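Shown below is the structure under consideration.
With one protein chain removed, the remaining protein chains of the complex are shown where they sit.
Each chain gets a letter, A, B and C, in the order it is written, and its residues are counted from 1.
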């Protein structure tokens, strides 16, 4: 993080987090539920000198269901021992047929933000990042418009303007992929990016692309949902943050929330409310992803908050 | 209200309300928006000796839109003068092409509650009615099952069990209409009544039938929406209270709200949450209707809270 | 539960819960945090043939802090083996210096509700109990007034009217203690019981008495806090549910919540809002206690929801 804007508090805060992160590790796993899994994982950590800080689990069904676990632990100088620890865990994992990841909290995820013209979600992410509330390493911002460049570059974040048309779409994606690889991007946030990503994206970044969209009760299809919502006289406006899959807007839901509205809200007021709830919901979903709190299966999520 | 259960507080509370209601009146109107309407209405009330207690208005558009107004006023011994006051108001109303109603708050609305097997909404209505929070005169409960009879009859409210089948549906409705007329019912609350009302109902009781149904983001169709919601991994569960129109579940929305849920909620937990939010939302919508706070137009509502 | 009011749904629901409860056990423990605790507990359960359903833990500080754990597990015919399992666990517990409890979920807690004149909290508890949402065994209701008798006796719950004056306070408590012991009461709910309990109560029922009181921002002392709140023009009204300790209203907080209000609320409206939020907050706190989700230490709670 190169920002020199927030002196004092945030700086110190980041430093503490860094030190804490050096020893802090996380295991995420899922496997068929059966007696002994929790015992095996916690025994493994104990024998390797680690102290469990937080352990969450969820079983879809104790009888023949799927078990999900997230364990956060401290181990002195974890960064140095991570590879060895991973190798040892293979035994435990194979015994219970686990899908698993083991990570250190030391290095914030390398992130790319995609944006079009509307900047409310981008600004909220930047704000929470500056204030130390989103622990990520923003490598670049990519946009199909040149609108948000000033606010991004003022924070010393590279801004890439890549126009997308029907004709150049494939070429534009190649350019995007090149950048994402160059920067080693681990997470893509679509902060109101108004282009549909090709299936190649989903293949390359499965459960690594977070999108935000408005939600209504009832749902409205078509070009101007806020106008429809106004005509229908809805009393709440919502937003949904989800991982991007091939089914447009149908990926695993990470977070949803709503705001109350009334008959006094005209279409513009509804849009304003929509922007507010979108930025809050997206930021929450991103925070949970950054802390490895989200597991997915069967097109839905387990969120250990 | 014949309940002798709640001594003291509620009894006194009802009495105060009754006295207050004797002098309290309400005008509800809508008309094409134009300068002078508020002046004309308030001038009329002033000249007739009334004091405005609360006045709310809403214009869909100051230029060529529709104006909605609700005025609550005090006038000494209103009940005696209501008819005369109404006659005088005709002049004002016709000058501005108003649709309007003038009512005294003295007499709580005569209400019928329809219920099937699930009793959570019924019980909430009865509870809020007993505690004086819903100022209505519950004349009868009608059900297509005999399940909820005991709780209703213990409160000295008549309970009519009218089974409905494909064959007897028309006849059953005739029986219901007879009862509704006999009791002079002004408001019908569908408290999880699992039968579709015929268009005749809507003709007879336009904007006088309130229904509650669950709502989901996204919407789920089919027989078991809670199962679908569980499979989709939604993070909020909602409910919508609306007036019943010919379009099933598409009538003007009076109130909506949601509750948060998580991956830990199984289908039963989701249903339990659904019941909770349904009873809260229905009770709110009914309260606003009873206080004449809801106006409708173009299939939506103006709710002056 | 003797209520014959709610046929069908609730009845079946209770039966399922009962069967599930037969095999379901819970361990609650706290001990100095150190590596190996989670491993030891889960290993113990595994070796005894139990499957962990949910495991929650919280450490006040990984270095020298206190660890809190709640484990829910299934073990075939637990009720038959509980005593033996407890004996075996003593070894694990003493190794880590644990305070602990092991319980079966089979038998709902025997509960006494104390009430004075205001019935809103009592009615909510009865409603949620009838609908199967509060899994408790209401043995009796004790009141210093005879106001709420009808609603209680109609549900076949014994109602004891024990007036309390300055003069007879000690004697009245003796009578209450006799009843509580006779019925084997495990949990006391003060549902707006307007008498201060003597320290003897707290000794006998530590963390077994739940109280509800209103809360305001800022706090108001004195006889009529709603009047003070109105004069101060607060915008939210809250309620706090807590365990009763010797410090009046200062015991460990289990749950808090608020409702929005506005300048339009007169003192009565504020009280009505207060009643609503009180019944919701108390019911939530009771539900968590009944499911053994609440641990206390240092005058505060860990609530594993």
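Observations
To be clear about the criterion, contacts are C-beta pairs under 8 Å (C-beta built on N, C-alpha and C of every residue); 3 or more make two chains touch, one makes a residue touch a chain.
Everything numeric in this text was worked out from a predicted model, so none of it was measured.
Note that of C:176, C:211 or C:301, the residue touching the chain absent from this view is C:301. Here the missing chain is touched by one residue of A:31, A:82, A:106 or A:147, and it is A:147. For the chain missing from the display, the contacting residue among B:56, B:175 or B:231 is B:56, taking the whole complex into account. Looking at chain C, the residues touching the absent chain are 58, 215-219, 231-236, 238, 240, 252-258, 260, 262-264, 298-303, 305. Contact between chain B and the unshown chain involves residues 33-39, 42-43, 45-46, 49-59, 62, 74.
Although one chain is not drawn, its touching partners on chain A can still be listed: residues 4-9, 13, 117-120, 123-124, 127, 130-131, 133, 147, 150-151, 154, 272, 275.
Just so it is clear, only the chains that are shown with their structure count from here on.
Chain closest to the overall centre, judged by the mean of its C-alpha atoms against the mean of all protein C-alpha atoms: C. Of all the chains, the one whose CA centre sits at the greatest distance from that of chain B is A. The mean-CA centres of chain A and chain B are about 43 angstrom from one another, to the nearest whole unit. Centroid to centroid, with C-alpha atoms defining each point, chain B and chain C lie 35 Å apart.
None of the residues of chain B touches two or more other chains.
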